[in-house]
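See below for the structure under consideration.
One chain of protein is taken out of this complex; the other chains stay put.
Let's turn to subunit A:
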Amino acid sequence: MKRKNVTVLLVVVMCCLNVFVGCQKQKSEEVKTVSKNDVSDKKILEYWTMWNETEIQGQVIKEAVDDFMKINPDIQVNITWCGREIRKTLQPALDKKEAVDIWDEDVERVVKNWGDYTLSLDDYVKKPYPTTEGKAYEECINYNLMNLIKVFSDDSTLKAIPYQAYITSFMYNKDHFIDAGITETPKTWEEFLVVCEKLKAKGHTPLTTDDAYADALIGYHLSRIKGYEWVEELVADESKAMWDDEAVLRMAEDYEHLASQGYFSKNIDSNIWPAGQQEVASGDVTMYVNGSWLPNEVLGTTGPDFNWGQFSYPAVKDGVETIGNLNFGSQCYAINKECEYPEEAFRLIAHITTGEWDEKLAASSMGMPSSNDANWPIQLQEAKGVLENATEWNPYGCGISSNIDLAPTIISNFQKLMSGELTAERFIEEMKK
């Protein structure tokens, strides 16, 4: 009897499930038909992005795209949220001629790695768009960033459009500067030493870094003395004879001096990223050379009211570089040269990178806006000046990391130099081993 009941119950459940699944199937087929009819008349743009849907940049871009589709009902934009995996997935997709109309990633990768697949945008930037207030697009965007893309390009054409720019500079706690009576940011190494001394006198630890960003310090310093091309030669020199150059000794002595004066955090040699940047975020240390994305990265610790400032790495006496030599870059948009609707694709890029959405993206991510007349987040007000005053582009780490085989050894020995474990001479000896 019991078995019979169970069987009846099972049959009833199965019938219900069948009806339910049947209805669902019919319903989804209806939806499919409707949406197919809707989409068939639309121009479809496939957009692959380096962001994840959950990231703040991803969220703002999604809103901007939705807004774009509302304004342009004849265009359908399909976003594929690749995240940083796009570095591995985009190339094969382009090779297989998959429909990818627009993509975004770091400027160097987009132009150098995928430049052959992109549409030249020189003609498109000469036109006005709804968000450029009658001006040509190129007049609205930071000149340095647009120019950088042409510099990277093999044929000097504009292969991409920059957005979410960054600079690598000293990021500092302005409240500490005010407390120490420092009214101006240092422009020379001598001024920098005065700043460090004033901070120390007021009980602030002037400097820190992490294993991951220590190369920016040594790279900038050597580059200020001799230029980044020389730094690239230095790390490529297999004989290691160039490490005997006076410039290396001078850099090492300058940092030995900083160590001997007690300007570095006590943990400078044991800071594994992100420990060092957390020292700045928690107010224990004042300065750290990092990308301008730092305020966003440590927001959880600092809160929104942290008083951030930025200044370019100081110039050194008789050095070849000025504070105008700067490492800067951006994410950027590219359009596939096979794209069926390039005009519409560029209109979407203009929609995101100028006007309302440009400012929203910058404000939400504490990043730099693309257009010249946009409001900058308060945390990056000084970075605006640093970028505008940039005269020359330097690569990340000013070339010190360009030999990836040697870079770990350089960083390791440099950490020991900053901690006082190595003298300037010993640093050079270790590098020549």
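One rule holds in what follows: a residue touches a chain if its C-beta (ideal position, glycine included) is under 8 Å from a C-beta of that chain, and two chains touch if they have at least 3 such contacts; residues count from 1.
As a convention for this text, contacts and distances are computed from a predicted model.
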Hidden chain of the complex, named as in its UniProt record, picked from "4Fe-4S dicluster domain-containing protein", "Sugar ABC transporter ATP-binding protein", "4-vinyl reductase" or "Deoxyribose-phosphate aldolase": "Sugar ABC transporter ATP-binding protein"
Residue among A:44, A:69, A:212 or A:299 touching the omitted chain: A:212
Absent-chain contact - pick from A:87, A:150 or A:198: A:87
Footprint left on subunit A by the chain that the document does not show: 87-88, 91-92, 95, 106, 108-109, 112-113, 211-212, 215, 266-267, 269-273, 275, 395-397, 401-402, 404-409, 411-413, 415-416, 419
